[in-house]
Structure formats: structure tokens, C-alpha cells
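Entry: chain A
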Amino acid sequence: MEIERLNQVIRGTVEVKRKQRVDIIVDNADIVSALHSLKLFGFNQLTLVTAVDWIEEQQFEVVYVLYSNAQKVVAIVKARIPRENPEIETIEDLYPNANKYEVELTEMFGIKVRGNPDSGKPFLLENWHDLPPMRKDFDSIKYATEHYEARHRKENND
Partner candidate 1 sequence: MVEKILLAVLVPLFAFLVGIFLEGFKRKMVARIQRRYGPPLIQPLLDIIKLLSKKDNISHGLMFDLGPVIALSGSILTVFFIPTPGFKLLSASGDLVALLYIMVIGSLGMALGAGESGNPNASIGIARALTLMLGYDLPFVIALSTVILKFDTTNLYEIVAAQSDLYWGAFLMPITAVVAFIATYGAMGEHPFEVVVAPQEVATGPMVEYGGKHLGFLMIDHAFHIYIELALFTDLFLGGASNLGYFFLKIFGLHILLTFFDTVYPRFRIENAVRFFWRWPTVFALIGLLIVMIGG
Partner candidate 2 sequence: MEKQTKNGSDLKEKVKEFEHGSLISPLSSAKYLFKKPHTLQYPKETKPIPERYRGFHINDLDKCIGCGNCMSICPCEAITMVDVKAFYLVSSKEGTTDTRPQVDYGRCSYCGLCVDICPTGSLKLSKDLIYSSTDADTFVWVPAVEQGREIGFIQSDELTPLVLDKLEMSELEPDVRKKTFEELILGFSKEEAQAEAARCLGCGICMQGCPAHMKNPEYIQAIFDKDFNLSVKYMLEDNALPGICGRICTHKCQDDCVYNYRGDAVQIMWLKRFATDAIKDYSASDPVRLPQTGRKVAIIGAGPSGLSAAYYLSLMGHSATIFEKNKIAGGGLGLGIPMYRLPVYEIDKEVEHIKSLGVDIKLGVEVGKDITFTDIMKNFDAVYIGVGLSYGRAINLKGEDHPDVIQAIDFLRQVKVEGRRDIARKVVVIGGGNVAMDVVRTVKRLQEVRYDDGNTVAQMASLEDWDILPASKEEVEGALAEGVIFNPAWGPKEVRFNESGKIVGLEIKKVKSVFDENGRFNPTFFEDQIKTLEADYVVEAVGQMTNLGFIPEDIAKDLKYTPRRRIFIDDYGETSLVGIFAGGDLVETSLGNAISAIANGHRAAIGIDFYLKGK
């Protein structure tokens, strides 16, 4: 197993974080090609796709976690994309189970996924008109207080 060789196949930084964990940081444009190479390299399972909202840097970090069944290594592929009009390319053709993760990405972060026909369809939420809820600038406490009334607590109930 030559994880070190990953450097030659992938444009981006590869760092062996610890045993069984590899961090790979790539550019937005290289996500699909990097994942493609990784799949050829043996990372045949897609564990999850998600995003992190780095609001101070005005960026989203899209995270793909892959698993190599043969080498027993988890690769975490990260790419930063701008927070304004975020868009990524779909990887559904590479990993069929990416579909719903990408749908979730659109729903929860507002990141558009090009090439995913379901992107933008409601998945977990129904009738949602506010900001995508997992964004840092969406204040769920405020939303919950405004929309769902709470029980007024009587004091000194004994």
C-alpha cells in the first residue's frame, strides 16, 4: 500500500494524518478528477459527503469521506468553494450513493450540484422557505422561538 504515491496521482496536498487516515485537500475544479483517481486507487466506497460553513472566511468546505475496502484506509477529501453562489459537480456516476448526500447538501447548505437531477428537490424538509438551515448564518434558536410557541412556565408551582 503506497498511500504516498497518491501525491503523484492527485493534484492537491496529501497528508497522512495518522494510521488509516489520509487528508487530501484539492481545488474546487479538481474534485471530480481527484475522486476519480482515488476510486481507481482503491477507494471504492463513498462514506459520506458533507460541507462545513466557514463563515468568517466566506467559504464552504465540501468534504468527501472515502473508504478503501482493500487497504482499510479512510480518505477525507476537502475542497473550499466560495460562499457566494456555491456550485460543485456531481459525483453520482462515480459513487451512486452520492445522490442523496448531494441533495442534502443543496437542501442544508444551498450548494448547487451540477449534473444531479434531484439537486434542489426537498429531501428532509417540507415547505421550507428560510435560509438553508445548516448554514452558520441561519439562527435556528431564533427560528424555533418565532415559529413554535413554547409553554409559558408558571413560577412557584409547588
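In picking the candidates, the idea was that all candidates are chains of the complex that A comes from, given by their letters.
In the analysis below, a residue touches a chain if its C-beta (ideal position, glycine included) is under 8 Å from a C-beta of that chain, and two chains touch if they have at least 3 such contacts; residues count from 1.
All values reported here derive from a predicted model rather than from experimental measurement.
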Quick one: in this complex, who touches chain A among 1 or 2? 2
Give every residue of chain A touching candidate 2 within the complex, in rising order. 151, 153-158
